[in-house]
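What follows is a single structure, written as structure tokens, with notes after it.
Complex shown without one protein chain; remaining protein chains in place.
In order of appearance the chains are A, B, C, D and E, and numbering begins at 1 in each one.
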Amino acid sequence: MNASTASPGTGLVVSAHSADFVWRAGGAIASHVRQGYRMKIVCLSYGERGESAKLWRKEGMTLDRVKEARREEAQKAADILGAEIEFFDLGDYPLRVTDEAFYRLVDIYRDLQPSFVLSHSTKDPYNFDHPLAMHVAQETRIIAQAEGHNPGQKVIGAPPVYAFEPHQPEQCEWTPNTFLDITDVWDIKRQAIECMAGQEHLWAYYTRVAQQRGVQAKRNIGITAARNIEYAEGYMRLTPAVVGDLA
Amino acid sequence: MNASTASPGTGLVVSAHSADFVWRAGGAIASHVRQGYRMKIVCLSYGERGESAKLWRKEGMTLDRVKEARREEAQKAADILGAEIEFFDLGDYPLRVTDEAFYRLVDIYRDLQPSFVLSHSTKDPYNFDHPLAMHVAQETRIIAQAEGHNPGQKVIGAPPVYAFEPHQPEQCEWTPNTFLDITDVWDIKRQAIECMAGQEHLWAYYTRVAQQRGVQAKRNIGITAARNIEYAEGYMRLTPAVVGDLA
Amino acid sequence: MNASTASPGTGLVVSAHSADFVWRAGGAIASHVRQGYRMKIVCLSYGERGESAKLWRKEGMTLDRVKEARREEAQKAADILGAEIEFFDLGDYPLRVTDEAFYRLVDIYRDLQPSFVLSHSTKDPYNFDHPLAMHVAQETRIIAQAEGHNPGQKVIGAPPVYAFEPHQPEQCEWTPNTFLDITDVWDIKRQAIECMAGQEHLWAYYTRVAQQRGVQAKRNIGITAARNIEYAEGYMRLTPAVVGDLA
Amino acid sequence: MNASTASPGTGLVVSAHSADFVWRAGGAIASHVRQGYRMKIVCLSYGERGESAKLWRKEGMTLDRVKEARREEAQKAADILGAEIEFFDLGDYPLRVTDEAFYRLVDIYRDLQPSFVLSHSTKDPYNFDHPLAMHVAQETRIIAQAEGHNPGQKVIGAPPVYAFEPHQPEQCEWTPNTFLDITDVWDIKRQAIECMAGQEHLWAYYTRVAQQRGVQAKRNIGITAARNIEYAEGYMRLTPAVVGDLA
Amino acid sequence: MNASTASPGTGLVVSAHSADFVWRAGGAIASHVRQGYRMKIVCLSYGERGESAKLWRKEGMTLDRVKEARREEAQKAADILGAEIEFFDLGDYPLRVTDEAFYRLVDIYRDLQPSFVLSHSTKDPYNFDHPLAMHVAQETRIIAQAEGHNPGQKVIGAPPVYAFEPHQPEQCEWTPNTFLDITDVWDIKRQAIECMAGQEHLWAYYTRVAQQRGVQAKRNIGITAARNIEYAEGYMRLTPAVVGDLA
Partner (left out) sequence: MNASTASPGTGLVVSAHSADFVWRAGGAIASHVRQGYRMKIVCLSYGERGESAKLWRKEGMTLDRVKEARREEAQKAADILGAEIEFFDLGDYPLRVTDEAFYRLVDIYRDLQPSFVLSHSTKDPYNFDHPLAMHVAQETRIIAQAEGHNPGQKVIGAPPVYAFEPHQPEQCEWTPNTFLDITDVWDIKRQAIECMAGQEHLWAYYTRVAQQRGVQAKRNIGITAARNIEYAEGYMRLTPAVVGDLA
């Protein structure tokens, strides 16, 4: 394999419901795919009970049909973003994580060897599935680091963990200490957003989120910087950075 | 000037007392100098009253003689680290910042156009000069960004601001979200430390600080990383990072 | 139905042990009943193991007899306050919430359609049953909002959630951002308090709590206000208020 | 005076720079004016140095001309909103508050007897003038409550204090615990915004802020509420509320 | 000097207004006096403008007469408690601390060599004089530790600093991590309280505070402890304890 085709790394996204990764991390996924990363999304549930109001208002809906519709939307969005996606189908509202699902996620860590991990905020008074997803993403990461878990397998390093933006950031004690410029991939994220037919009312909302974070990101590099930023995603990095320079 | 000699940037260190920059940021200074940065240190005071106990125990000491001794030590340390140094001589215990000194620091921002700024923790119950220094470092940075301050001068961008490690980190609500690997320049930092003849009791203390932060930094890149880290400095970044990738 | 008999709404109180609602929210219950609200109390346990010390010191006591005594006291207090009460009998010290109990509380939300919800502080180092009760009160509220839970049932809106006052407020990170004037119903609350024969040592304590909160409430409307406040209850509102004016 | 013309109260807005009140509290001002409140704005400075970049780029600009332009814009915006406005002209970047200005604000409290007070967030790492304005708004409020200050004058009560939304909310530890519905007066706020010719780049930004807060406010009253909310302003109430019911 | 007359130490109380030390630390003063400590109170102001409402309502009052009345009350209370008292007369609402007063307090530290220091909470949205008093108490303590301040004088050690209880504890981010049993000296504190003729409405309030803290203190030593506690004062210790055992 020559250098030009070598992957710069991999990224793991742990999403409580099947649409969360689109609104909150779609830009990061598309951007890293463009940079050559292998990106993998794990959807713990389809969000079939709590985040599919529009679907439930259709006649003749059943849980299975809602799940199927949600799965299709999420798969399509993942395809557009260029990512792999895996569905755990654990149920939502409330999400509960079985031991089997827990170790399945550990296995994914071991197999993927992610360079970074994205999941929900650690607190969310509007949605208790979200912090649980992050908790599991963090705890399984630690198990995957343990030499005594499935000895012989390659343990993982210490990929940084980021919380992506919740719906009402300040209520969730979520502060964006990291802005990712997604201007170049915004059109892709928007296409992925438009796959979420059941939540059309959120399209404009998350477009504005990206614009606001873009303005803020620009302000944080300063007025004198040449680079323009129109769209950005905010992240709260939970793990310390180890760097070689501070600029 | 050809590309190979072009500076990658500049760094500003705002130190309440004349020795603070050595213990707390000596590694960052040496490391960035080695990378080609122009580094500038501002000492708001000499620490002549509050941090020169050993000198005061010598016979015949006067305030001027203490200040002179402290200045010499600091100058020598700065020379070893490869940085410029400027003394504001504002007095310590308590430090008070005049308007004149305030605008002198604004001018330094405008002139230096720093790529990053280092100063004290924003809280320190053991030393009220420290948070004041950081407050002034932050407020003058904002003035230097204002187009209406000395119109015509080049305004500065938005250099990231970092708080370096205080003496008792947890009491100061200081959390290191950034570790800087200083293994390669540790010998230089140690030489600079040894210039501080009046505070010899702190040499071993800050050597151990660097070792502990080194172990922690290593843990934060993970056991699987090839790179070894023996010495590090911890920083608390106060301003959000704007990045192109999350790995 | 004519306007004068229309209920202004309903309120739900989730109490870990069978006496908590009296000390902590008895005034709110009585006050809202007087205003025409339908008030419903859910007691997750009787507090039979952890909050019945005096009963256990009687000869011949058994768990069932303690529970029976506690139930009678709580029923009597609820009657005095004018509220409905329902006992889940989940056990205490430690309280554990089964799936069945969880969904029973969801059903109550759906049926009652509460205008507001009261429960414990989210943290309490003296009593781990308390934060668990609040956690369940919050999570079931979210399930009751989900269109996909028992589709066809009427979902609930977004009733504000309040934490009532814990025994040692500051240790519980509980801050009263809302004071409810209970002067007019104080005599009713005191009667309800006196039903708690097993905890007579707390009568004076919680009378003083009401007096102190009364003084504080008065101070927060200002010395110039005509209204006097002698007794109050403090609440920590956890959810944002949506208002039409700010006065 | 007959009941229909009686004022329901008065409101005080303390703005560090002459445009802050428009972006951050324009909706509250217009809404309360419509409800009959007398609204008064105090601008501590014109924002002439730090928030007039566009003006400074015009040829032949002087400090006085910038101030004059800013004053005109602010006066026009206040007129549109229906509020009184008073300029303290204390200078900005940095703002410094003299004793004279301090007591002038106390006098305004005594004269206006405000029903509520709006000012900046208590922390803002991007702008140190903002927290200073809030600090002064709070401290002068307390002086105005003191019977021994200008004895004989009527003291004020305890008007609630709100922090309006800063530019980068999460960085300022600002959390909106109160949403004000401004849908009905949005067109007026937008007109006032458009007076700020020197900061046209912010028009769209603050329109989106109002839309996002509108969506969030709607979510906080619940999907089942009849009322629609398209535009809102977020506030962080700093003082406890004293209420008669909790719904 | 024989052992029976040796003082176990000294204590310093820094009070913003002349009555604060009575309500908030009267028990600690009396208790330590009884244990043989020399206790010294510094009143930065008389509280003549902000905490003398009742006096101002008397006919013919002037600032001097209010101050005189407040001084007499405070002197009498100090006498009853057995403490020395010194008045700085710096004015209140707002309190401002001159350089002269600052260094006078440093001198008191040097002279008294306190074993512990008591002052206000570090935050108080109802009273900005209080946190300023604590700030000055802390900063002067640090100056008194500096060998270069008045070289030749005996520097002080590191006396622990405690914040006594503010009027509305939770609003002030004040948490009592230390309870002092004042049961034995309660009658003395109550006598001192009754010297405050101008604030009679607070007598019952602070009696109840002592009772509530007594109950809480008792709970924190546990039901099995033989010792009874009827009255206590809560303190927030700001500096770490260095101990020889953990029981």
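As a convention for this text, a residue touches a chain if its C-beta (ideal position, glycine included) is under 8 Å from a C-beta of that chain, and two chains touch if they have at least 3 such contacts.
These numbers come from a predicted model, not from an experiment.
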Full-assembly contacts of the left-out chain, visible side only, are chains A, B, C, E
Contact with the hidden chain (one of E:46, E:162, E:186 or E:231): E:162
Where the complex has a chain not shown, which of C:15, C:31, C:127 or C:199 is the residue touching it? C:127
Could I get the residues of subunit A that touch the absent chain, sorted low to high? 102, 138-139, 142-143, 145-149, 151, 161, 238-240
What residues on subunit E make contact with the chain left out of this view? 8-9, 11, 28, 31-32, 35, 37, 115-116, 118, 145, 154-160, 162, 176-181, 216-217, 219-225, 229, 232, 235, 237, 239-247
In the full complex, subunit B touches the hidden chain through residues 53, 126, 167-171, 174-176, 205, 208-209, 211-212, 215-216, 219, 223
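To be clear about the criterion, only the chains that are shown with their structure count from here on.
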Graph distance between subunit B and subunit D, where chains that touch are linked: 1
Chains shared as neighbours by subunit A and subunit D? B, C
Chain centres computed over CA atoms; the one at greatest distance from subunit E is chain A
Field rot_deg for pair subunit B/subunit C, CA superposition, rounded to the nearest 5 degrees, holds 180
Hey, which chain is the most central one here, using CA centres? D
Counting in whole Å, what is the centre-to-centre distance of subunit D and subunit E, each centre being its mean C-alpha position? 38
Would you mind listing the residues of subunit B that make contact with two or more other chains? 145, 239-240
Provide the full list of chain pairs in touch. A-B, A-C, A-D, B-D, B-E, C-D, C-E, D-E
